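Read through the structure below, which is laid out as structure tokens, and then see the notes.
Note that one protein chain of the assembly has been removed; the remaining protein chains are unaltered in position.
Per-chain numbering from 1; labels A, B and C assigned in written order.
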Amino acid sequence: MREILVRPERCMGCRSCEIACAVEHSRSRDLFGALSEMPQRRLYVEHVPEYSLAVPILCRHCEDAPCVAVCPTGALTQDALTGVVRHNRDICIGCWTCASVCTYGVIGRDRRARVAIKCDRCPDLDVPACVNACPTRALIYGEVEELSEARRAASALKLARGVAASR
Amino acid sequence: MISRIPTVCPYCAVGCGFYLTRSGMEYMQDHPVNEGSLCPKGNAALDVLNHVERLRYPMMRVGGDWIRVSWGEALDRIAEEMDRALRERGPKSIAFLGSAKCTNEENYLFQKLARLMGTNSIDNSARRCHSPTIIALRRILGTPAMTNPITDLALSDCILVFGSNLAENHPVVARWILRAKDRGAAVIVADPRVTPTAWLADLHLQLNPGTDIALINGMINVILREGLESRSFIKDRTKGFEELDVSDYTPERVSSITGLSAGDIVRAARLYARARASAIVYCMGITQHSCGTDNVTACANLALVCGQIGRPGSGILPLRGQNNVQGACDMGALADFYPGWRSVDDPMAIDELRRLWNAGTLPLGRGLTADMMPDADLRFLHVMGEDIVNSDPTVSRRREKLRRGFMVVQDIFMTDTAKLADLVLPAAAWAEKEGTFTSTERRVQWISRAREPPGEARPDLWILAEVAARLGFELPSDPEEALAEINQAVPAYRGISRSNAGARGGIIWPCPHPDHPGTPVLHTERFSTPEGRARITPVHHTPLERGSPEHPMILLTGRVVLHYNSGSMTMRSEGLVKRDPESHVDVHPEDAEQLGVADGDAVVVETEWGRARARARVTPRQKRGTLFMPFHFPETNMIASELLDRKSLMPELKVAACRIWRGE
Amino acid sequence: MMAKIYLDPERCIGCRACELACEREHGHPRISVGTVSDLAAVPLYCHQCDVAPCVAICYTGSLRQDGDMVKFDSDLCTLCGLCLVACPFGAIELDSKIQRCDLCGSGTPVCVMTCPAEALVLEDLDTVTRSTRGRAAGLLAARLR
Partner (left out) sequence: MKIDEKVCIGCRACSAISSSISISEESDVRSITFHPHDESMTDSLIEACPAGAISSGLTAESITLIFRMKRCSVCGEPFATEREIEHVAARISQMQDFQKRWLDLCPECRRDGQRRSHAVPCIRIRGRR
């Protein structure tokens, strides 16, 4: 299962991901067009002043997602194969139960249609727009196993460097 | 005309404020404790005030009937009967029961009357909730009360809740615990049951009933072994640490006693000791045991060893039950204490009161508690606002014996206790009179008169003054005058007046002079023991050998959110009763299966003290081998234990060996 | 955006104060608390849906979308009971009239005011999700340090 992994230690808060997301979900699919369409956010770079860190917060497409469980109309569904939580705007009644149970606070409200709006993991793209746009690779996209493998390799390298230096 | 009058909730000891309006109530959003919120009972408080069954006239029993009498007749009769009992049998034959629901002024004058009549047989329901706290904390810390205010919990980094289902019994306290959790605090709940309080826990210690001391000593063992104790605090602020030997209480051994994993014991110890500010919150799961006083002592030891006391967010918080139970005890409505925590065995301390009261002599030595009254040869008993028949198992079982003498009950309803009386007096309820209530956090709040009492009902203070006058004593019938006398008699209340107690949120004692702002956190620099140091006192676990082949299970008792104590108030509130109409007994599914009991079955629960009927509620949240029954229903009290904690005379209401079977 | 009632189920202690308060205010409780497996409690109430099925089914205009809220006008109601059938939450009841949360008119609803655990809040959606995101980001950031 492919996931978007966040590495907040790399995030510098440039918000390229937010802009790419807006462009991808605009009708015109270009920056100026997107801005004139008053885009709505589906992912959020949160600034944590206590730690002077920026942390990208986006839909985790949780396993057994709470938002899917509480949706009374079946507007939110989870793809069994990919794990992606999809939202069908046509049958959403705007009750905001999903938004109130989401532990990440990443379900927003479409101002015009008055229904929920959330990350769809860019169904038309191979790699989600936000991941593509991230200059520091704070967002990466891949199989969970691959991602952990990369993390293991990185810590092994760090340890090996330490050992080598002490020799 | 003022459209809304501030008042204090008449139910539990949290001391929530709200407004009474002409037709109903309004929330008080600037009250420091509840910030406008109220629990379900608080929301239903007016049901009691406006109830049709309120007593309206003094009534005398003649044969089997109640006859309405005038106040004059009723009061003359009380004086006459009291006087006769005194003349014929002496002061040992008379007794008084004060009320944790009446004001400080009323309790103060009531105990004064009792003592002027020559007896220390004056007690109140604190005996059955926190008498071990009174004995243990007074000895160890010097002041038998919560060390920190409730709102302080929001500042704690670790909150250890022992034997308290505060989410149901003091719901507003949960607000402050949740605030602490928002800041990242760890919450540990030690309780055999999975209560709504345990829902809030990061670590739930589902220990075996009656193994609290083992758990706490086990935690101290870990703390000392890992060097997490506060050496400087132990050295500078305490004494007796050398005698504390908990080396036997290794996590492994404690694990086998408590049924907890050794890892959880270690985790709890580390969380508590390492936190910047830790608080212990406890309630009747600690006190209502035959080792209640030792349980409280163990809690205090833990706090003292870690230096977790005397700072904001760090202290020991016994949650008390009734709206004025702290005050009734401060006022000395206790068989073992005079006002201001003067021991009945300390003639020097009592001499100050003798001079203040202009009395010849005052009685020494402990008087009778409610449990002892049925078996004492009483000729006169005066009960002010307590339903002992429904709240005290011993009295409940031997209620007929109370009728040997003359019995007066003043109350707002015809309670089961009042039904035994020879004379029943209609009292004004909380919002129909004036005076001060002291909440569990030592917060003294003045309540104003917002309503007229029904019929001829009168404030308890007026009744007491009238009785006293007929016996030749002059007691103030004005609450402010009574408070002025309390200023003289109780040092912690010296500076408390109508104006500072009447301000929003009142004032927290000790308040030594009128301009003093009150003392929210106790023991910041020195303890109030004579030597100024806290006394660490070793206590040890003794196995709770309550089971027997006939009674293999353990019955636990407690409260539920929609009812209150004896039920004399909540059972008269339609909104509460319809949501929780009958007694139930919680059973673990595996026990239920073994016993052939299904959810909703009528069952009988038997202890060596009696049998009770209830409806079974099968829930995996009950610990295996234990049952739980709420004690608001008279059935539960009929089967509760009569064993006593010898140090505090607290009955062991929390646990009893029992068995259960299906049947009517 | 207008404020509505939002619930944090992790805070609810199941005390039912909201029910009692609502019953006192309106004569009939329009919020109902139930426990689940004795491990959680959830109050249930009208969500004031933005595209509400009760509004879609109401043929008299007695239930109508008004800004971000569903307003009810009892004068137009025929008591047909179809909104009870349409509501996915079961949040509408019928005794002698339609019983449904009206956010207590103006100001803070009594259920929110009385909740000892602050499990119910009156906020707009953005504020609720922003604070949730802030908490999530804070937790992640705290672990990094």
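What to note about this one:
One rule holds for everything that comes next: a residue touches a chain if its C-beta (ideal position, glycine included) is under 8 Å from a C-beta of that chain, and two chains touch if they have at least 3 such contacts.
Being a predicted model, the structure only gives us computed values, none of them experimental.
Within the complete assembly, B:199 is the residue of B:18, B:57, B:199 or B:272 that touches the hidden chain. The residue from C:21, C:49, C:63 or C:87 that touches the chain not shown here is C:87.
Touching the chain that is not shown, out of C:57, C:122 or C:139: C:57 (per the contact rule at the top). Contacts to the hidden chain, counted on chain C, fall at residues 7, 9-10, 32, 34, 36-37, 39-42, 44, 51, 53, 56-57, 59-60, 78-82, 84-94.
For chain A, the list of residues touching the undisplayed chain reads 64, 66, 69-70, 72-74, 90-91, 97, 101, 103.
Here is the rule we go by: only the chains that are shown with their structure count from here on.
Note on chain placement: the centre of chain A and the centre of chain C lie 29 Å apart, centres being C-alpha means. A straight line joining the Cα centres of chain A and chain B is 53 Å long.
Annotation for chain B: no residues touch two or more other chains.
Shared interface positions of chain A, i.e. residues touching 2 or more other chains, are not present. Residues 6, 8-9, 44, 46-48, 50-51, 53, 55, 57, 72-73, 92-97, 99-109, 114-115 of chain A touch chain C in their complex.
Interface residues of chain C facing chain A in the complex, by the touch rule stated above, are 1, 4, 6-9, 47, 49-53, 68, 88-89, 125-126, 128-138, 140-142, 144-145.
Across the interface of their complex, chain B is touched by residues 11, 13-17, 19-21, 23-24, 37-41, 110, 113-118, 142 of chain C.
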